[in-house]
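Just one protein chain is left out here, and the rest sit where they should.
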Amino acid sequence: MAADPRFHAGTGPHRLDRIAAVAGLPEGSLGADAARLFEDVAPLHEAGPAQIAFLDGRRHLAALRESRAGAVILPPDLAGQVPEGCVALPSPAPHLAFARVAALFHPAPAPLPGIHPTAVVAADAVLGEGSEVGPYAVIGAGAVLGARAYVGPHAVIGPGCVFGDDARIHAHASAICCIAGHRVTLHHGARVGQEGFGFTPTPEGRYVTIPQLGRVRLGDEVEIGANACVDRGALGDTVLGPGTRLDNLVQIGHNVSTGRGCVIVAQVGISGSTRLGDYVTIAGQAGLTGHLTIGSKARIGAQAGVQSDVPPGQDVTGSPAMPVKDALRAALYLRKLGARKGTGSAAATARETAEQKGPPAGRPGHTD
Amino acid sequence: MAADPRFHAGTGPHRLDRIAAVAGLPEGSLGADAARLFEDVAPLHEAGPAQIAFLDGRRHLAALRESRAGAVILPPDLAGQVPEGCVALPSPAPHLAFARVAALFHPAPAPLPGIHPTAVVAADAVLGEGSEVGPYAVIGAGAVLGARAYVGPHAVIGPGCVFGDDARIHAHASAICCIAGHRVTLHHGARVGQEGFGFTPTPEGRYVTIPQLGRVRLGDEVEIGANACVDRGALGDTVLGPGTRLDNLVQIGHNVSTGRGCVIVAQVGISGSTRLGDYVTIAGQAGLTGHLTIGSKARIGAQAGVQSDVPPGQDVTGSPAMPVKDALRAALYLRKLGARKGTGSAAATARETAEQKGPPAGRPGHTD
Partner (left out) sequence: MAADPRFHAGTGPHRLDRIAAVAGLPEGSLGADAARLFEDVAPLHEAGPAQIAFLDGRRHLAALRESRAGAVILPPDLAGQVPEGCVALPSPAPHLAFARVAALFHPAPAPLPGIHPTAVVAADAVLGEGSEVGPYAVIGAGAVLGARAYVGPHAVIGPGCVFGDDARIHAHASAICCIAGHRVTLHHGARVGQEGFGFTPTPEGRYVTIPQLGRVRLGDEVEIGANACVDRGALGDTVLGPGTRLDNLVQIGHNVSTGRGCVIVAQVGISGSTRLGDYVTIAGQAGLTGHLTIGSKARIGAQAGVQSDVPPGQDVTGSPAMPVKDALRAALYLRKLGARKGTGSAAATARETAEQKGPPAGRPGHTD
């Protein structure tokens, strides 16, 4: 099905030659189809003759052959496999081309300039031209937002915060002690700049908070996922480099810094003062201890537990994390062990004991 | 102690025969006790003669014998063990019977019909009869809520959203691009329908967002926990089937779908396009990669890392996940290894090396 117009206003129909241009296809490659009109994008298995779909690899080749889509963006080597009547739109980067076509039909909504009468905006706050501030948003003293900011219902921007142009600060998000570049997005309920987890014990066992005197700095095009948290620095800043994206429910501790284009998937946690290079990818639910250095283009696997530095370009996974090939070998070994009925039995234990020439092993099978 | 009346208004006292009827006990089984009055429910170890407690298995049998509760709902085979003066209320499903009795004494509060003067409700939004909209709630253009909706302080319901009857949308929750059935609950700070984690790289290393043009569809009686996140579909919908419940801080990626009655415990993460059948149970902090199929009634253990399909009815755990029996064997083996002082020593390493007929093994003990 095409996008539900209740939620995603569409700008269609569009001519195919326009669509192809947006998708980056060479001009004049369409012949008679150039003027053909298309109404929307749709998934490959559901698209109809007036809709555009895409395929980015062989995984869904069967779906391509059965598709009724009027046109399909796809890798050049698969162009010959489109059904009769379907226009092939070959692209070296089909997903990127499709993203651009989808944005043609459904452009990101521009802010509706204006400040809702219920918004509380400090007298000396500065809002750039074309900005939209929604109901019950609160913008603090001396805050500065660039042009075309979108500030959603109930969003809170603390005193002194600075955002460049084209900020998107969604409903319920909060940003304090924050300096951000252009085209920065905070998704719903994101929490940026709050006090981190810093305290120290007295001899009597009380905890004394260590004042957290830093800030958060977000580079251009940084995005923070829904309900994700980025704590400000203790001394100095917590820094997310340009293009870095955090998925939902991520935790970034005080004084973490990342280079450009890091991708941090949902529910990852990065402890304080750990530093990422550029284009580091961290898969879902991984955890990194503090004061580590993760080199550029390192890739960290889902649920990994990283306790030591990772060199640039290395792939690690497991907990504790180790190089991926090693982790897979170890996991395979454990899987085979688990499938072997003798594992853990008294007989097997006796054999292992004899081999290890050590005392009889531990407690009986108390795994929980 | 009984429920604190500051927070949980009570409707007691009630006659025992009424209580027994609500609990599903057969009529006429109470004799002289039928008219006895009870004031409230309470935990077994604290309940007094005017309170009702429950016991759902042998685990707390000692507490039963010492209980001063006036009546106890319990399995039939334990009915003979109630102390003198305590009325036994045998039930094949004691926890369910107790839930019904607790709801008799403390019914879920009905909405207080009315729209707070500070709520911002679009002119063309539709609110069913008996609905309550709290302070600073924001309901967008064309949104539709059925009868007896409860919308808490600061809740945000986006344009075009649809909820059936008896919706409960608690304080600070947000729902956009969402179509929901009856008796759907969003707990405090839940985030439904926001843009998911969808982008693709350009050759220059920038990330281009892929417009997320789907929706979220919630079946009847779906519940979303506090601060949990459910992203809308990229194309097509993210779907939670009827009766499915998400605990707090769960992450549901775009285009995930579940069947009916799935139970997803706190801090679980499910990556995009993974499909669950009916009555799948996923224990706390487990993670599932994308594009998987999890069969009905599968059970996934706490902290599991599921990277491949799980057939219906199978129990898996571990990371990578494997059948539970295998995982327990492997864990037991590791536990014994860990308890054995020779493990990892130079002597043991030499032995293992000789057995494997390979080169001496890796680096010294750098585990973090």
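In this document, chain identifiers A and B correspond to the written order of the chains, with residue numbering beginning at 1 in each.
The criterion applied here is as follows: a contact is a pair of C-beta atoms (placed from the backbone, for glycine too) under 8 Å apart; a residue touches a chain by one contact, two chains touch by 3 or more.
Here the structure is a predicted model, which means the values were calculated and not measured.
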Given A:113, A:160 or A:295, the one touching the chain that is not displayed: A:160
Candidate in contact with the missing chain, chosen from B:36, B:187, B:215 or B:254: B:187
Selected residue (touches chain absent from view) among B:81, B:293 or B:307: B:307
Chain A, residues in touch with the chain not shown (by the definition above): 118, 120, 136, 138, 142, 154, 156, 158-160, 172, 174, 176-177, 189, 191, 194-195, 197, 199-203, 205-211, 213-215, 227, 229, 231, 235-236, 249, 251, 253, 267, 269, 271, 285, 287, 289, 303, 305, 307, 318-320, 322-323, 325-343, 348, 351, 355, 366-368
Residues in chain B touching the chain absent from view: 1, 3-4, 6-8, 41-43, 46, 93, 95-96, 98-100, 102-103, 106, 108, 116, 118, 134-136, 152-154, 170-172, 187-189, 221, 225-227, 243, 245, 247-249, 260-261, 263, 265-267, 279, 284-285, 289, 302-303, 307-308, 319-320, 326, 331, 334-335, 337-341, 343-344, 349, 352, 355-359, 361-363, 365, 367
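Following the convention adopted for this analysis, only the chains that are shown with their structure count from here on.
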Where chain A and chain B are represented by their mean Cα positions, the distance between them in whole Å: 25
